[in-house]
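Heads up, one of the protein chains got dropped from this complex, but the rest are sitting where they should.
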Amino acid sequence: MNRLLETKAITKKFGGLAAVSDLNIWLDFGELIGMIGPNGAGKTTVFNLLTGVYEPTEGDISFADQRINGLKTFQIARIGAARTFQNIRLFKNLTTLENVKVAGHMNTHSGLYASLFKTHSQLTSDSEIDGRARKMLEAMNLSHAADIRAGDLAYGLQRRLEIARALATSPKLLLLDEPAAGMNPQEKQELMGLIRKIREDFSLTILLIEHDMKLVMGICERIYVLDYGKIIAQGNPSEISRNPKVIAAYLGEDYSDDTALETP
Amino acid sequence: MIGKSMRFWIVRFLTIVGILLGMFFLSKIITDNLDSYYYQILIQCGIFITLAVSLNLINGITGQFSIGHAGFYAVGAYVGASWTLLWQPRFLHSAPFLQMGTTFGDAINLVIALVLGVLAAAMAGFVVGLPSLRLRGDYLAIVTLGFGEVIRIVVLNIDEVGGARGLSGIPTLVSTGGMAVFWVFLLVIAVVVLSKNLLQSVRGLTWLAVREDEIAADAMGVNTTKVKVTAFVIGSAFAGAAGVLYAHFFTGISPDVFDMNTSIVITTMVVLGGTGSVTGAILAATLLTSLPEMLRFLKDYRMVIYSLSLIIMMLTRPQGLFGTKEIGWKSFHRRRRTSAGGSAAA
Amino acid sequence: MLTISNLTVFYGAIQALDSISLEVNQGEIVTMIGANGAGKSTTIRSISGLVRPRSGEIIFEGKPIQELPAHEIVKIGIGQSPEGRRVFANMTVRENLELGAYTRLQKKVEVSSDIEKMFTLFPRLKERERQSAGTLSGGEQQMLAIGRALMTRPRLLLLDEPSLGLAPFLVQSIFQIIRDINRQGVTVLLVEQNANQALRIANRGYVLETGNVVLAESAENLLKNDDVRKAYLGE
Partner (left out) sequence: MQALLQNLIYGVQLGSLYALIALGYTMVYGVLGLINFAHGDVYMVGAYVGFYACTKWLPFQDISVHPEAAWHNLGMAFITLMLAILLCAALGMLIERFAYRPLRNGLKDLDAHFWGFVIALPLTAKFITIASPFGLISFIGVGIVVGYVMRPLIKHLASRIKLTSSRLNALITAIGVSLLLENGGILLFGANPNFIPNLLPERKFNLPGGISVQSGQMAILAVSLFLMISLRYIVLYTKPGKAMRAISYDIEAAKLMGIDTDRVISFTFAIGAGLAGAGGAMVAAFTHIKITPLFGLQPGLKAFVAAVLGGAGNIPGAVLGGILMGVAEAFVAGSKYVSYRDAIAFCLLILVLLFRPSGLLGKNVVEKV
């Protein structure tokens, strides 16, 4: 079996309201999956459930053959699920390099004692992390900005740094929450290339939320459509764009007139 | 050939011995030449630097809004004083080497008092750190403040430690032979060096990450719970040590020494110095400890001027004296483009 | 109607706008397009008084307004629907709309009739009149945000990313509504990620890059411009 992630009938209620109900999704190793749906459909809630920010009210989540509901966010991150955030959440007052180093800290062999007393082993392990982080920046074309305060980076670079930081945790699964939000078409184009590239280079499985249909349809192999916390359709891009339910709830009738469907 | 690691430890050992010797002679010189009034101010400065830098670990670096630091200071002071005044005599019979009066006897008692005070304060820090897992920002602040008050009131109600009158006649373990400066500034060096080491390590970055964005830090695999509680434990342990030294230098403690105002003064030092900046905390602690003394000639107007300078400082330089910058020896300097340093709180 | 000349804005040490100039004529829909961080939102926020420019002039109907506080600017006829909608989540839809008419709240009859007008423009809001705004869907919140801005009775309406985060089919109707509002005599200055749609309903457009206006043309010409097509329309 090559399932990386599977949810079994998960439901999340806030108060009485179900933000997500009876959700069954799965991801196989190496897949690139999209998740679309109107605002408030529960897409980000799904991400929060998968990363342990919320605990499901009902149902099970298994990740890498392990039941992960109830685990804390940092534990899930350590098992190998990394994410980016819709509203960029960088450590603004740290530099670009330091942001990535935080994510690389899991590889440190030395404990708190070592950090406080600056032991030899800590120095070596820290310089290893430093080296890895610099490589990661190189991979994401961010080396030139290593010493700039993250909050001062240009918007597009901030989005890229979010991905670099997530990659530095050495994940198996990468969850991207609207990675192209606020980018212009040219930047989106570059981002698509980058997503494909990191999937290859780091042998990742990727799940992404995105509103830009061109991007989603362009790179995703399979798409889940969410509405009111439920999966209303799933399938490959061409199936989705023809699905009447999806057109009614999300895409709209004249969708194909305005947004080119063909892959770029 | 000596291995790399071996050489590292030899250098480390020699540095420490060097510092200890240097400090020892320096403190002798200072004690012999300084007027006792300024001597007291110097000790006060040292104690408040320790308090401010240790609170900076919790408040500035980890971003936990704690404003009840005097509580831990009190725990250290009372537990330490209880050892020398109340518990030590009981052990004296079976362990005669605990006899005070000689340099060795004083030192051993002080070390025991320090260990007990630090442990107790660290434990208190652990207990107070726990709510920080659920509470954020102002809510946490008021709980820490409340905790400080509860400690004070509890102490007030324990007759064994003198209640409202406090404890007096604590043996002056540190003042014989000019050792006060030595001990106090040893503590200052310890807290500053540890803070600096932490800030320069990757682990320290994870602490800063908790301050910057807890949710993101969590998602990067940082055990934020552990970081926050650890910050509380280490920060309060140092405050406890400062308390022990205070008790044994000023030889008298009472609950008012550790009231809300003290907590507030320590918090002010951290903010005034620039939240997160160790150098800033040191400078602000020195300034705020000596300022009231320097203003003494103003008599009644002293505290009015003091409060006014506080307000005007905040209105004209809200990021504190240093922002998040550090000054000092080269390695201390974190080359980070600073912004408004205040984003620590909230 | 609105003339901006040499507007420069700094956030701390970072320059957000570098001496930009633009104008909006009575009855037009003007759109600003550009990458994130190009300064579109900053321009809008400077007009509505949320950001103080370091230098430059903003003249609305002959009067300089760059020194006026935000609430005065609302009073002289400039309304804004902010980025991210920012409705008052714990208040009902009706209360939100009422707050739009805050400056003339004592004229109860007039305010209710204006609210009725909003309900004809956005029938969905009528259905949710007593519901708290936080429970609305993204599209409904956007309608509420626009409705709330219209309640200030603006002659110039500033719209900051009205289609952000909406489902594609809702995007269509939001642009339709903007066109309707404009036909009723409200001048519109529109900031949009969705340059394609924005240019289709606009008369003129400005292209912003890193705090500068790099192109100012009729919308038609911009739609034809090769550079624009490549950079912002994704063709």
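For reference, chains read A, B and C in written order, and residue numbers begin at 1 within each chain.
The rule is simple: a residue touches a chain if its C-beta (ideal position, glycine included) is under 8 Å from a C-beta of that chain, and two chains touch if they have at least 3 such contacts.
Please read all numbers here as calculations on a predicted model, not as lab measurements.
Colleague: With the full complex in mind, choose from B:V111, B:V150 or B:M294 the residue touching the hidden chain.
Modeller: Of all options in B:V111, B:V150 or B:M294, contact with the hidden chain holds for B:V150.
Colleague: Among C:T152, C:N182, C:Q197 or C:N225, which residue is in contact with the omitted chain in the full complex?
Modeller: C:T152
Colleague: Where does chain C touch the missing chain, residue by residue?
Modeller: Chain C touches the missing chain through residues 12, 48-50, 69-71, 74-75, 79-80, 82, 86-91, 95, 98-100, 102-103, 105-106, 148-149, 152.
Colleague: For chain B, which residues reach the chain that was dropped from this view?
Modeller: Where chain B meets the chain not shown: residues 59, 65, 67, 131, 134-139, 141-143, 145-147, 149-150, 153-154, 156-157, 215, 260, 264, 267-268, 270-272, 275, 298, 300-301, 303-308, 310-312, 314-319, 339-346.
Here is the rule we go by: only the chains that are shown with their structure count from here on.
Colleague: What chain lies closest to the overall centre, CA atoms only?
Modeller: Taking the mean of all protein C-alpha atoms as reference, the closest chain is A.
Colleague: Check A-C against A-B and say which one is joined by more contacting C-beta pairs.
Modeller: A-B
Colleague: Suppose each chain is reduced to the average of its Cα coordinates; what separation in Å results between chain B and chain C?
Modeller: Each chain's C-alpha centroid was found; their separation is 52 Å.
Colleague: Can you work out the whole-Å distance between the CA centroids of chain A and chain C?
Modeller: Taking the mean C-alpha position of each chain, the two centres sit 31 Å apart.
Colleague: Could you pull out the residues of chain A that touch at least 2 other chains?
Modeller: 152
Colleague: Mind pulling the residue numbers of chain B that touch at least two other chains?
Modeller: Each of 339 in chain B touches at least two other chains.
Colleague: Using the touch definition from the top, list the residues of chain C that touch chain A in their complex.
Modeller: 14, 34-37, 137-139, 165-172, 193, 195-197, 230-235
Colleague: Taking the complex as given, what residues does chain A use to touch chain B?
Modeller: Within the complex, chain A contacts chain B at residues 51, 53, 72-74, 77-78, 82-83, 85, 89-95, 98, 101-106, 108, 110, 112, 114-118, 120-122, 125-126, 129-130, 147-149, 151-152, 165-166, 168-169.
Colleague: Enumerate the contact residues on chain A facing chain C in the complex.
Modeller: By the definition above, chain A touches chain C via 37-40, 152, 154-156, 181-189, 211, 213-214, 247, 249-255, 258-259, 264.
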